[in-house]
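Take a look at the following structure, please.
The complex appears here minus one protein chain, its other protein chains still in place.
Which chain is which? They are A, B and C, in the order written, and residues in each are numbered from 1.
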Amino acid sequence: MSENQIMKISVSRYRPETDKEPYLQDFEVPYRKETSLLEALNYIKDFLEPELSFRWSCRMAVCGSCGMMVNGVPKLACKTFLRDYAGKSMKIEPLANFPIERDLVVDISDFIEKLERIKPYIIPSKEDENKPLTEGYIQTPQQMTSYLQFAQCINCGICYAACPQYKLNKNFIGPAALTLAYRYNIDSRDAGAAERMKLLSLDEGVWSCTFVGYCSQVCPKHVDPASAIQLGKKASAIDYVIKMFKPGEEE
Amino acid sequence: MSTRRSDEPIYWGLFGFGGMVIAFALPAILTLMILQGFGVDCFKLAAIAKTWWGAGALFVIVSASMWHGFHRIYHGLHDLCIHTTRVHHYVLYGLAVIFSLAALVIYASKFFGWCA
Amino acid sequence: MENNVKSYRKPYVRPVKANWWTDRGFYIAYMIREATAVLAVVVALELLVLSCMSQESIVAFLKNPLVILVNILSLASVMYHTITWFNLMPKAVRMFATKKPTDTKLIPAKLIISAEWIGAAVAFAVIVVACVCLV
Partner (left out) sequence: MEIIKTDVAIVGAGGTGLRAAIAVAEQDPTTKIALISKVYPMRSHTVAAEGGAAGVIGEDDTLEKHFEDTVAGGDWLCEQDVVDYFVAHTTEELFQLEHWGCPWSRKPDGRVNVRRFGGMKVPRTWFAADKSGFHMLHTLFQTSIKYPSIQRFDEHFVLDLLEEDGQIKGVVTYDIQNGVCRTIIAKSVILATGGAGRAYSFNTNGGIVTGDGMALAYRHGVPLRDMEFVQYHPTGLLGCGVLMTEGCRGEGGILVNKDGYRYLQDYGLGPETPVGQPKNKYMELGPRDRVSQAFWNEQKKGRTIKTPLGDAVHLDLRHLGRDYLHERLPLICELAMAYAGVDPAESPVPIRPVVHYTMGGIETDGKTATRKPGLYAAGECASVGIHGANRLGSNSLVETIVFGKVAGIEAANYAKSVQFGNEANLTKQAEEIVLKATRLFEDSTGTESCSKIRHEMGDSMEEGVGIYREEESMQKTIDTLKALQKRYKNIKIKDTSGRVFNTEFLNAIELGYTLDVAECMANSAINRKESRGSHQRLDGPDGAYKKRDDVNFLKHTLAFKNGDDVPTISYSDVKITRFKPAERVYGAAAEDAEKKRQQEAAK
C-alpha cells in the first residue's frame, strides 16, 4: 500500500442548539496503513473542523470511549483502520440505539444506570465479611477462568448498539450489564447471586434476550455477552424451578 | 421498572426442548414425507401412530414443535415492532396448549384404539 | 451563559422502523431463523392432521404437488433452524473438559457442534429405521 492515500469520510453532525436533525458532512483525510479512524477524526478536528465532537482517550481499545457506527457496524474508532476501507468510503455515525447528544457523542446514562443496578460488586458471605487484609481468597485457575472472559468488558456500549432487543425496548437491562451480573454471580468469592437473580429473572432481565448474538459478534474485547446471557437464562430457570418447590424462601 | 418475576422460564424451557426436538426429529420425518410424496414407500405413519412408542414420540414431536414455534412467533411479533400485550400472549401460547391437548387426545386414542 | 438554565440538551432520538432488520445481513439471518418457527408449526400441524388419516389418505395427501413443495420448503427451513440451533449451542453450554482445579480448558465449541451433528445423524437413522422397518 502506498503512503498517504486519501479517504472520503462522511461524518454525522448534530449540534443540538442549531440543528433539527443529524446530517452528514464529508471530509477528505490522508492516511497510511497505520492510521486508525480515531486518528482520522482527530485530524479532522485539528485541521478541518474544530467543532466536531467525539469521545476518545486511550487510543488502545481499553478505555471504551470511542464506540461509533462505521458503515453501520458498531466499532471502536481506535481499533478501526482506514486501510480496511481502502477503495471504499466510510460513513461514521454515533452509536445506534442511544440518543444523540451532539455529533458522534451519545447519551449513555441509561446504560450506566443499568450497570449500577445489577450490583456489580462482590457481596461477601457472612463468614467472609471481615476477612483480614493479610490474606486473599483461594481461587483456583478453573474458578477464575469461569468468569474471567466476562470480566473483560470495557463498557463501550457497542453491544447495546448491536442489540435489536435494546433498540425495541429500552427497559431491557441489556448485554453488558447482564454479563457483568453473571460475572459476579459465578465468582467464587461472591455470595450475592440471589440478590442479582431477582433482576436477571425479570422480563426486562435475561428474558428479553432472543439470542440474536450480534453483541458477541461485534464485542471488541470478545466478552461474548450472548453466552453470558444464555447461561444466565439457565441459572434463572433453575432458580425458578427451585423456587416453585420451595416457595417459602421467596422474600 | 417492574419487580415481578418473569414466567418466561416455563415457555423458554418448552421452547428450548422444542428446538432440540425439531433439530433432531423433523429433518428425518420431512425427508421421509417428501420421499413418500415421490412414491417411495417409506412413511408408515398410520401404523407407527398405533404403537405405544410411535404415539408417544409423535405426541412429543408435535407438541414440542408447537411450543417452540408459537414462542418464537410471539417474540417475532415484538421484533416486527408490533407491541405485544397479554392478549397476544394468551392467544399464541393458548394455541400451543390447544394443539398439545389435541395431540394428546389424538395419539392417546390411536394408541388405545378409540378410532381407526 | 445564563445562570439559571438547567440544561442546554436537546438529544436526538433516532426513530425505530419496523424494517430495522433489513439493513444488516446479520439481522436478516436472525429474522429468517426466527421465521423458521412458522414452518415448524406448519409441519407439526401437518403431522397431527396426517396422524388422524388412514395410510392410503396419507400417501395420497403427500403426493399432492403443493404439499411436496411445502414439505421441501419446510425441510429447508428446518435445516436452517438446525444449523443455527447447533451453532449457538456452545454459547449456552460452557463446561470445562475436566474437574481438575488447574484445568482452564473449556470444551471447545467445535467439539460440541460435532457432537450435536453426530447425535442428529443417529436420530435421523433411528427415525428412518423406525418408519421403514419396524412396522
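As a working rule, a residue touches a chain if its C-beta (ideal position, glycine included) is under 8 Å from a C-beta of that chain, and two chains touch if they have at least 3 such contacts.
Owing to the predicted nature of the structure, the values given are computational and were not obtained by experimental measurement.
Based on the whole assembly, the unshown chain contacts which displayed chains?
Listed by label, the shown chains it touches are A, C.
For the chain not shown, which residue from A:Cys58, A:Val73 or A:Ala191 touches it across the whole complex?
A:Cys58
So one chain is hidden, and I want to know which residue out of A:Arg102, A:Lys167, A:Arg196 or A:Lys233 touches that hidden chain in the complete assembly.
Only one listed residue reaches the unshown chain, and that is A:Arg102.
For chain A, enumerate the residues touching the unshown chain of the complex.
Residue positions of chain A that touch the missing chain: 3, 15-18, 33-34, 36, 39, 45-47, 50-51, 53-65, 79, 81, 101-103, 105, 107-109, 112, 115-116, 119-122, 124, 128, 131, 133-141, 143-144, 147-148, 151-155, 180, 184, 187, 189-190.
For chain C, which residues lie in contact with the unshown chain of the complex?
Against the left-out chain, chain C lists 1, 3-10, 101-102.
Following the convention adopted for this analysis, only the chains that are shown with their structure count from here on.
Identify the chain pair with more contacting C-beta pairs: A-B or B-C.
B-C
Measure off the straight-line distance from the CA centroid of chain A to the CA centroid of chain C, and report it in whole Å.
Distance between chain centres: 26 Å.
In whole angstrom, how far does the Cα centroid of chain A sit from the Cα centroid of chain B?
About 37 Å, centre to centre.
Using the touch rule from the top of the page, what residues of chain B touch 2 or more other chains?
Touching at least two other chains: 75, 79, 81.
Going through chain C residue by residue, note those that touch at least 2 other chains and give them in order.
Counting only residues that touch two or more other chains, chain C contributes 16, 20-21, 34.
Taking the complex as given, what residues does chain B use to touch chain A?
Interface residues on the chain B side: 1-6, 8-10, 12-13, 75, 78-79, 81.
So in the complex, which bits of chain C are touching chain A?
The contact residues of chain C facing chain A are 8-14, 16, 20-21, 23-24, 26-27, 30, 34, 88, 91-92, 94, 96, 100-104, 106.
Which chain A residues qualify as touching chain C in the complex?
14, 16-17, 21-22, 72-73, 96, 99-101, 107, 140-146, 164, 167-168, 210-214, 216-217, 224, 226-227, 230-231, 233-234
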